[in-house]
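What follows is one structure encoded as structure tokens, with my remarks underneath.
Only a single protein chain was left out; the remaining protein chains are all shown in position.
Each chain carries a letter (A, B and C) given by its place in the written order, and its residues are counted from 1.
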Amino acid sequence: MGDYKFAKDKLAEVVGALKDYEVFAPTAVGDVLRFKQVEDASGVSLDYKNTNVPPKELMFPETETLFKFRVGQTEIEPAVPDESSKRLVFGIRPCDAMAYTIVEKLYSWDYPDPYFEGRRSSSVLFGLACSEPVPNCFCTSMGGGPGSEQGLDALMFDLGETVYVKTLTDAGEEAAKAMGLEAAGDAEKKAAAAQEKEAQGKIKRTLDTEGIPEKLPSLYDHPFWEEFSDRCLSCGICTFLCPTCHCFDIQDETEVFNGRRARMWDTCMFPEYSLHTSGHNPRPTRKERTRNRISHKYSYFPEKFDVIACVGCGRCINYCPVNIDILDILEKSKKAEAKEAKTA
Amino acid sequence: MSEEFEPNIVAFLCNWCSYAGADLAGTSRMHYLPNIKIIRVMCSGRVNPLFLVNALQQGADGVLISGCHPGDCHYLEGNFYARRRFMLMRKLLEHVGVDPGRVNMSWVSASEGAKFKEVIDETVAKAKEAGPMEQFRRRQLNW
Amino acid sequence: MVDEKKLREKAKEVLARDDVRRLIGWKRGTYGYESAPVVIKDASEAEELIFDPTCVQNPASFITLEEKPPVPRGQEPDTRKVAVMVKGCDSRAVVQQLVEKAYPRDGVIVLGVPCTGVVDRRKAQKMFGDTSEPVLIKEEGDKFVFTIDGETKEGPRAELLADKCVRCRFPNPLVYDELVADEVAVWGADEFTDVDEFEKKSPEEKWKFWEEQFSKCIRCYSCRNVCPMCYCLECVVTKQRPQWTRRSTDVSENTAYHIQRAWHLSGRCIECGECERVCPVDIPIMTLNRKMTRDVKEMFSFEPGIDVEAEPLLSCYNPQDPEEYIM
Partner (left out) sequence: MMDESNPYLPYIVNIEDAWYETPIGDRAVKTFKVNFTDDKVWDTWSHKPGNCAMVGRLGIGESMFCISSSPTEEGYLRFSIMQAGKVTSALHDLEAGDTLTVRGPLGNSFPMEEWEGKNIVSIGGGIGQAPLRPVINYVRANKDKYGKLSVLYGARTSDLHCFKSEFQEYQEEGTECHLAIDIEEEGWKNFVGFVPDLLLDVAPSPENTIAVTCGPPILIKFVTQGLEKLGFTADQIYTTLEERMKCGIGKCGRCNVGSLYVCKDGPVFSYATLKEIPEAFA
């Protein structure tokens, strides 16, 4: 596909030129960054490491209406997202874009999910390669990288004064045209490649995933989980802020005559997530829940969909208030002796 | 605010004093404002302050808790507990920016039909001044 | 200054006892400016324990976080004690938990750690940036000395202390079975100037502020779960029948959640500041809690977490309680 560039001080013009798109970009509320629809292109910036809340919320919002109804009546009015509106996600990090490709496998599995798929298929992803990874990034261990192109329609490199844009799909090409970008030369390409290499070198944390998916189920009863679960708060930070966590709850809400069925983020770390009505809970303590979270990402999901449900964005490590470090868990899991081995 | 605005007031009245006071106001043919939606509770001490928050979420423009005068509680001390809770909840709501005129409490005995009318008039007047309560209102089902 | 060697010796001694099940303390984190809380079950692991200005977490939270699943038929419940290391502020949580009879006094062994203040991760990050290696922090006079990726850096203590430490009135534990170091001098005072400052805002300004803050909330409930005083078996927020707060996130429900949380902590919050520290979207939760603490103090002359013999604020009353707004 094409190679383009634009001057960084023309950022607002470039974004502002996307008149046919709903543009989403990282927006700050205080110190907190989240992807929000851009109302004023002059507020868009490329100077951020990554958003606090991952852009999964653009495809899978915190709360979304599945359908509406009137109380006491039986007509159901679906609230499926409008696929005709073109959305452009500007400045998504490669790890978060890669996460879409993982979650997509689940949402298109068997019954396609029209809500997720509808948003996903109408979205153009303009990625922004990382030059300054966050300390706990480990994307390079998960098959991604600071300049990974997976899932993206275009990838931008912030080269200081200019931004180099590499389009990867027709949709990306079309958006680049709409932005009115000029062609880039070899100088930009080289600078981008150098930047990517340098950024890769800055990623300090690594994990060799070899053997983990096969090993984890054998550690089902292993006490090593307790080392982490004993200090787990059972809160939703790690899962809500995970770009690949996709679990949700469905609730009906009514107000006088109006009603809706809505789905909202849910997390396997809450005890009520798996609580049966009878009071029985198959995952009653933090140990089972911690084990389920890690095993789901690194064993159950790959068993079903052939890919580990983790992109190495480091959010669960960065935001965990009690220092439960997924890399630490996985390293220890490798060292933990499986039960069979112990009894044998 | 436009003069048309008629606030919705949710009032939690204790069964033994304030509800009887409201009854007396009615049987004495005193006219009190119809903006009030009464919920009878056995004691003002039964009112969980979360009821107030929930009422404000569901469209109330003001809330009122009314019970027996201190010392007259049918259950001896329920209204003392209610008083502590109310004082704190009112401060908390004020802190997040709720007009304090929306959050009211009163002591109305079974014989105080006239006071009941006054309390309602005042509560409605304060809510009217504060205008429609939009802050907490549930918005997701407005279609 | 706490001698870590002595701290570990003490821990080993306690863990060696037959009637002790576990010990909660701090160990070095895997990265950055904060330690990790740790639950130790065997004396051999006590070497991991540390105490320094990275030890911001409140170990008292983990006493009540432990689930108590039903004991299988034919088995005896484990009644052995839990040992917990506490700083001054953390000890107030233990006091308040004891006041509320969350567990009996002889169910815990409290190892008091006099503390001279901990570092606020966010402030340190702003000053020195991020790192993927654990940072070592030492206090030297009015400075904190950091070892970050092998480099030594210094920062003024006053600018790096956590907010709760700046106004700390209880650096020494209020309840303990043993102190692991000598008591330290009190340096802080609390005039609630931050609350006064906030109250100067008009109702509209206040709501504008909170509307923005509450709209950020993702309802991960970390503020609730980390709170040593939030230990209800079933939280009113997650209750389904009746459902007071919906699970959907929007300003209305988030506001209801935060009001409920602050309300349930009025007269109970011991100001360890954990709720605000853990928030992944930086909601200034303590601003709500501090308002309640101030008002409780003013109206009812009550401070939670000071006196083990005190009665919980809302389960008692005084006939002369203020009632200035009551018609």
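Throughout what follows, a residue touches a chain if its C-beta (ideal position, glycine included) is under 8 Å from a C-beta of that chain, and two chains touch if they have at least 3 such contacts.
Please read these numbers as outputs of a predicted model, since none were measured by experiment.
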For the chain that's not shown, point to the residue among A:30, A:78, A:201 or A:223 touching it. A:78
Checked against the full complex, the residue among A:34, A:120 or A:283 that touches the missing chain is A:283
If the missing chain were put back, which residues of subunit A would it touch? 66-67, 69, 71, 74, 76, 78, 80, 106-107, 109-111, 113-115, 217, 220-221, 246-252, 254, 259, 261, 263, 266, 268, 273-278, 280, 282-283, 288, 292, 295-296, 299-301, 303-304
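Following the convention adopted for this analysis, only the chains that are shown with their structure count from here on.
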Which chain has its C-alpha centre farthest away from the C-alpha centre of subunit C? B
Nearest chain to the global Cα centroid? C
Please tell me the distance, in whole Å, between the geometric centres of subunit B and subunit C computed from their C-alpha atoms. 36
Using the touch definition from the top, which residues of subunit A touch two or more other chains? 63, 253, 262
Where subunit B touches two or more other chains at once, by residue number: 138, 140
Given the complex, residues on subunit A that touch subunit C span 29-32, 34, 52-53, 62-63, 134-136, 204-205, 226, 230-231, 233-237, 240-241, 249, 251, 253, 262, 264-267, 270, 272, 284-286, 317, 319, 321-325, 327-328
Interface residues, subunit B side, partner subunit A - complex: 58, 138, 140-143
Report the residues of subunit B in contact with subunit C in the complex, numbered from low to high. 49-50, 53-54, 57, 70-71, 77, 80-81, 83-100, 104-107, 118-119, 122-123, 135-140
